[in-house]
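Not every chain is included here, but those present sit where they belong.
Naming follows writing order (A, B and C), and every chain is counted from residue 1.
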């Protein structure tokens, strides 16, 4: 399995709540941004083009998240994505937020490819499937 | 078990994304608002006072969500909360979004009571525990 | 001029920032919700239908806002809207947030009707113009 796609991020004022920590729905906004970066920068599939002109949606259908430690305004964190599974019409991701060695949030998220005209599941588009397979294999020592 | 706390809500423009449907992190903002209403209107524990002057936090530590159907701008939906379990320092909730008979989102969420000074778990405050127990029993026919 | 369209609202946890007060961009989300309610409940023009099937946008083109006093989590506030002007392709609104007699935020906002296919200004649709004129006159003693 690919060791993953990682981006650094600062916890911003607008991420935090009156308790002074990240408001948990905002974590999913951050992870969604990470998926967007992964498409654009690593898979080479324009996320905005996919959603817009190509009318392919990527809604989340299942989510399991553990919040182990809070993050505060100003914290420097790493967001990490791993591709766990490529289905015929869905992918499963592992998403994590870390600060240094500390794992603070871990999440498993299943996304389905849909038609934005019908909001029904469709087969993963061929170029996306090829990019996902390349990503999956690129970190595998057998393919190095 | 109490049949639950329910509030009606319209899906707003600001809840939705370029795919024309509710952006999933926004569902957790809605559910958080439902928890807030439940505290204020049903449990009789001021949520703002709890978080503010009393410095008791209610962070989410675990979340499992299934998104079965999308919601669109303008949809009239019902948000429903059930109290599944009262622990010593946590509660477990079942949260759902329905449109008519259709179950669109179901979620299990564990919240922990914390000190906002240390962000560590603390025992559920006595008045909150009493209110939770009253709520839990109020829908039970044996107590009717 | 119509005395205005008013809705009560509680300041929620999710409206507030680490400073413990409403994060100012969230005020515009609240005002946008007020405009949405005004369309649905007072003008009788379905806001979701306007934006969705009818493909008429209502982007803001100008905004002038004064923030006179902060609002805190748990505050009960009133959001008020007045219609200042009906143009050929735009309307001008006065928006305010009050707590009791205290004026906390006052804003003037110009919205333009656009085609969501071209994002260019279009004439205000006839049914919307008629509803706006009715609203404007309904509070005028000369028409009472």
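The working rule: contacts are C-beta pairs under 8 Å (C-beta built on N, C-alpha and C of every residue); 3 or more make two chains touch, one makes a residue touch a chain.
Since the model is a prediction, treat every value here as computed from it, not as a measurement.
Number of identical chains making up the complete complex in this structure, 3 of which are shown: 4.
In this section, only the chains that are shown with their structure count from here on.
The best fit of Cα atoms from chain A onto chain B calls for a rotation angle of 180°, in steps of 5. Homomeric contact chain A/chain C is classed as same-residue, with over half of its interface positions used by both copies.
In this assembly, the C-alpha centroid of chain B lies 29 Å from the C-alpha centroid of chain C.
Note on chain placement: the centre of chain A and the centre of chain B lie 25 Å apart, centres being C-alpha means. With centres taken as mean Cα positions, chain C sits 35 Å from chain A.
Each of the following residues of chain A touches two or more other chains: 18, 20, 25. Across the interface of their complex, chain C is touched by residues 13-14, 16-18, 20, 23, 25, 73 of chain A.
Contact residues of chain A toward chain B in the complex are 18-21, 24-29, 32, 51-52, 57, 59-68, 70, 116, 119.
Listed in rising order, the residues of chain C touching chain B in the complex are 10-14, 20, 29, 32-33, 36, 40, 46-49, 51-52, 72-74.
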